[in-house]
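The complex is shown incomplete by one protein chain, all other protein chains being positioned as in the whole.
Labels run A, B, C, D and E following the written order; every chain starts at residue 1.
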Amino acid sequence: MKKIEAIVRHFKLEEVKSGLSEVGVQGMTVTEVRGFGRQKGHKEQYRGAEYTVDFVPKVKIEIVVADDRVRDAIDTILRTARTGQIGDGKIFVTDLAEAVRIRTGETGEDAL
Amino acid sequence: MKKIEAIVRHFKLEEVKSGLSEVGVQGMTVTEVRGFGRQKGHKEQYRGAEYTVDFVPKVKIEIVVADDRVRDAIDTILRTARTGQIGDGKIFVTDLAEAVRIRTGETGEDAL
Amino acid sequence: MKKIEAIVRHFKLEEVKSGLSEVGVQGMTVTEVRGFGRQKGHKEQYRGAEYTVDFVPKVKIEIVVADDRVRDAIDTILRTARTGQIGDGKIFVTDLAEAVRIRTGETGEDAL
Amino acid sequence: MIRSTRSIERLLGAVIAATLMAGCALAQDTASTSSPAFKLDSGDIAWMLTSSALVLMMTGPGLALFYSGLVRRKNVLGTMMQSFAMMVLITLQWFLFGYSIAFHEGSGWGGLSWMFLGGVSPAQPDPYGYAATIPHQLWMVYQLMFAIITPALVTGAFAERMKFSAMAIFLLAWSTVVYDPLAHWVWGKGGWFRNGDGQELVGALDFAGGTVVHISSGVSALVCALFLGKRRGYPREAMPPHNLTYSFIGAALLWVGWFGFNAGSAVAASGLAVSAFVATHFATAAAALSWAVMEWLQRGKPSVLGGISGAVAGLVAITPASGFVGPRAAVAIGLVAGAVCFFACTSLKNRFGYDDSLDAFGVHGIGGTVGALLTGVFASKWVNPAGADGLLHGNARQLLNQAVAVVATWALAAAGTLIILAILKATIGLRVSEEDEIEGLDVTQHGEVGYNF
Amino acid sequence: MIRSTRSIERLLGAVIAATLMAGCALAQDTASTSSPAFKLDSGDIAWMLTSSALVLMMTGPGLALFYSGLVRRKNVLGTMMQSFAMMVLITLQWFLFGYSIAFHEGSGWGGLSWMFLGGVSPAQPDPYGYAATIPHQLWMVYQLMFAIITPALVTGAFAERMKFSAMAIFLLAWSTVVYDPLAHWVWGKGGWFRNGDGQELVGALDFAGGTVVHISSGVSALVCALFLGKRRGYPREAMPPHNLTYSFIGAALLWVGWFGFNAGSAVAASGLAVSAFVATHFATAAAALSWAVMEWLQRGKPSVLGGISGAVAGLVAITPASGFVGPRAAVAIGLVAGAVCFFACTSLKNRFGYDDSLDAFGVHGIGGTVGALLTGVFASKWVNPAGADGLLHGNARQLLNQAVAVVATWALAAAGTLIILAILKATIGLRVSEEDEIEGLDVTQHGEVGYNF
Partner (left out) sequence: MIRSTRSIERLLGAVIAATLMAGCALAQDTASTSSPAFKLDSGDIAWMLTSSALVLMMTGPGLALFYSGLVRRKNVLGTMMQSFAMMVLITLQWFLFGYSIAFHEGSGWGGLSWMFLGGVSPAQPDPYGYAATIPHQLWMVYQLMFAIITPALVTGAFAERMKFSAMAIFLLAWSTVVYDPLAHWVWGKGGWFRNGDGQELVGALDFAGGTVVHISSGVSALVCALFLGKRRGYPREAMPPHNLTYSFIGAALLWVGWFGFNAGSAVAASGLAVSAFVATHFATAAAALSWAVMEWLQRGKPSVLGGISGAVAGLVAITPASGFVGPRAAVAIGLVAGAVCFFACTSLKNRFGYDDSLDAFGVHGIGGTVGALLTGVFASKWVNPAGADGLLHGNARQLLNQAVAVVATWALAAAGTLIILAILKATIGLRVSEEDEIEGLDVTQHGEVGYNF
């Protein structure tokens, strides 16, 4: 099993979710994050104070999938999350040692 | 060392935390997340617009433990986070290459 | 490639970010988290009810770097995030199987 | 017996609407015939229009904010909706028959002669001298604002767990069988406790609603808390206020709006209104200090929630006394009320373990009782010749009268509440399901969420 | 042709400021010469001062909260700023020439004799009898509050996508070529629809602004929604309100403030003011119930947004009628308005697919039209001898008059809006760039964010 973490633009979340559902990914966990990278932030001004906000709001999607689904999942994310502009985000993949479904105690790919 | 990530229901957090403390887990990091899975979301209606909200609020608990504590920790989470209803959540385990305590620079299991 | 997760104090974020930028880390992803550990929380009282809040607000910084940059990155975090007081946080390092830049599809270290 | 609660609920809405429609269709509005024996005063009208607006503001957004800030995020809209529902439903009940029950002449109740507001003139004062210098409709609408906030106060007791439909029916019924008669007893022409007519059984002083508004709502709240039972997880789970800043804003608006409530109860822009305004303000400050100092001494820190709770307790306690006492007595009443309500909301509640979620009993029930009794201690004819002297001015009798009215109010409120709740429990049920309680009222009762940050 | 929009915008600001400066410098304020034939009434002044404050409160914070709660988080400040800009810009436009256009004597418009408020006395009533017992300046500033809120209402149609500069210029122009003339037609001395002078073309009843305020803003809103086009992603993407609690607070403040709007339109603390206050309150409750019941029947749940939308619809619909009907007719108007506006904001909007983002048309355009027409049905000389009888009182003619005024208002509003928008689109452009729309108005237009939690 692999854990895929994708950091994508907010307004792409729905599309990515639908895409992943279509290729059979049945669960995912989403977190609000702030990203720093090539994409520029913005400036804010409050009376005399001026701040450059380097962080851009993003969402992180985590999905755990069986090894043979990884390619599909990555391709789907690449397809649905891409705008072609700087700041589209990243996909990071890590190996997973174990997965457990809390409700049933099932482990491994059965837990997904 | 292993990193255990457990995605559980909000109102189970306290119980899980106490349970883990009892089996000797001394630290953890918690994140608000939204989960998508078998558990159904809800509908919202605002004047003419109707939305199906597929994501359910969950909390993610991350704990890093020595290899010999993993079993205990997982069992504790299973016991304390379970309601038996769909949506109880998952536990994911990954190998950790290194841990460092920022305050002291200690590494490995000493850092926990 | 390695993924470095650092849990640090809120008000250290800017410093850590600048430090990392200086040693050539070009991207990072930040999440608001709550930490439980040796550092004490606080008490809240609302009329008759008294709560002990064990969780302390922290930020989690995630950076993915090439293997040869790991040492530098960790050292930088240790230097910039440290106050010497309990609660400075942890650094966790995991191996990364793959990284992809969504915009271009580049993989591996090119994706960073 | 009843098969589908949901369809019943819908039916109910439709029936109410249809009744209103019918009422409107059948009865064309006509202005009252004129009578020469009155003199409207534009200053008094100006103040009473303003006061009416202020008292409405107390419920929405005032109380709605005060209460909804104290619940958990998932119930913020449900809690606001309870106050809002009173603004809507009690207004229509008042139109249909509520005002008539409360303020038409009668001993136990006022009857139904003023249904659909028939005979309530926009141009002339009421026939009984409730308000000699303003049109009858203005008195009617001003009193409506009181009728709205009173049941809204009760909602604090069963926050975060009652079905919206049950809440609506309960409070409509409660308003009809508890509030309206009680208002009649204390303020209505011919009412048993109405001071000064010479026909009353027991002359109790209640300037702006210590018994009618606060004891009635507070005691009913206690009954509700006991009857419905605790929130799931109480007191084991932490249930801190989700947005104390809302409670702060709400409390500040309550303070401001309460000038309409108390000084407006002079029903004129007169010296008496000024006196009530001043008494209200000083008692509020004193009670806020008193609660905060208690907290500081007992817990080591004065809190915002403590300060604003004290202020509300002071506002409650001065309400019955506001037109009968000067600023010194007001400060004394405030100091006592702040401390007593502090104990009611902390030690007392914890000792008995009921889940009066937002302390409607602790603040309104106890604060109202303290205020009603202290009115019998501090009232003075120097301040208001139309009132009575209290214990300190040599008239121990008045304290007794106050006690009688307090007991009667407790009894009516408790009995009325109990009966309605029992009937509703046996029919449509009172509480949301456990699942819905966990998910929250906003999504389950209203299909919305408060914040989408 | 125009090279740099940005510098033009800046220039514009500077020019406005300079003009104001010049006006101030050239024309020293002088008090008007005195005239003996008037009698100020302190009660009326008190009520009208209060009403003016209340109507300002309707825009800020009332409407600003109501609207900004409905948008997405990234546009919360931009939306508030639109209401705030009206408080600032229309005030200065009124000072420069707006008031003169609207209220100086004339048939189609009032001309420019009262520019810089010359001749508008702080001490004496106006020369035409708009308000006999209060100083002219008070009438002027009270009317200003109406002129502020009307364009602010329009902003609901193009929320989340219009450039701040374009919005400001559009609404300044709109106020000048739509609002001011329309106010003149309906209320101004010599205006074509002004009832009761005997000089009018068609005597339409509009007590507090059903045509002038609500139809004009609502219809213009529809034109804006159609002309600007939908928000990026609408209706595919979910765009739930980011903070319904704000909308609730806003709606409650609108309700409270509306007493100043409607009862204030009696321009005295009189029986008529009381009658308008009462009609307003009961219609509002009825409409809130009506909308909520519709929702309950159709969707299975009554919502907070439904309840408050219904309340606002009721407030809108009763506005033109408030000084001409009693409480029963008010309830009837409210029930109809709540249901009709519910359909307008749900079925109608979805059928035609325009993106009237915050339902400015559905609530104000439709609600205003319903109210204006029903005024012609329910109006009664019993309630207001200075008014007229409606259909139900045997005068079908009045309904026709109302219809004429409605049509004229629709026409003026639509035409005026269209022309201004077309000009602006061809010059500085109306919408923010797609990127800016995604990032939000707060950061891109104002360099700020609403919440830093």
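Observations on the model:
Just so it is clear, a residue touches a chain if its C-beta (ideal position, glycine included) is under 8 Å from a C-beta of that chain, and two chains touch if they have at least 3 such contacts.
Note that the structure is a prediction, hence the values are computed from the model and not measured.
Touch, as defined at the top, links the missing chain to these shown chains in the whole complex: A, C, D, E.
Among D:Ala311, D:Ala413 or D:Val432, the one in contact with the hidden chain is D:Ala311. The omitted chain makes contact with just one of the residues D:Leu96, D:Ala288, D:Ile318 or D:Ala372: D:Ala288.
Even with one chain removed from view, subunit C keeps its contact list with that chain: residues 11, 14, 42-46. Subunit D residues in contact with the hidden partner, per the touch definition given at the top, are 41-44, 46-47, 50, 54, 72-73, 240-245, 248-249, 252-253, 255-256, 259-260, 263, 268-275, 277-278, 281-282, 284-286, 288-290, 292-293, 296-297, 299-305, 307-308, 311, 325-329, 331-332, 335, 380, 382-383, 392, 451, 453.
Interface with the hidden chain, as seen from subunit E, comprises residues 6, 9-10, 13-14, 16-17, 20-21, 23-25, 27-31, 40-47, 49-50, 52-53, 56-57, 60-61, 64-65, 68, 76-77, 80-81, 84-85, 87-89, 91-92, 95, 116-117, 120, 122-124, 134-135, 137-138, 140-141, 144, 164, 246, 269, 445-453.
Keep this in mind: only the chains that are shown with their structure count from here on.
In terms of the stated touch criterion, the partners common to subunit D and subunit E are B, listed by label. Fewest steps needed to get from subunit B to subunit E, stepping only to touching chains, is 1.
Rounded to whole angstrom units, the spacing between the C-alpha centres of subunit A and subunit C is 18.
Taking the mean of the C-alpha atoms as each chain's centre, subunit C and subunit D sit 52 Å apart. Subunit A has residues 31-32, 94-95 in contact with two or more other chains. Each of the following residues of subunit E touches two or more other chains: 238, 240-241, 299, 301, 303, 305. All chain pairs that count as touching, in label order, are A-B, A-C, A-E, B-C, B-D, B-E, C-D, D-E.
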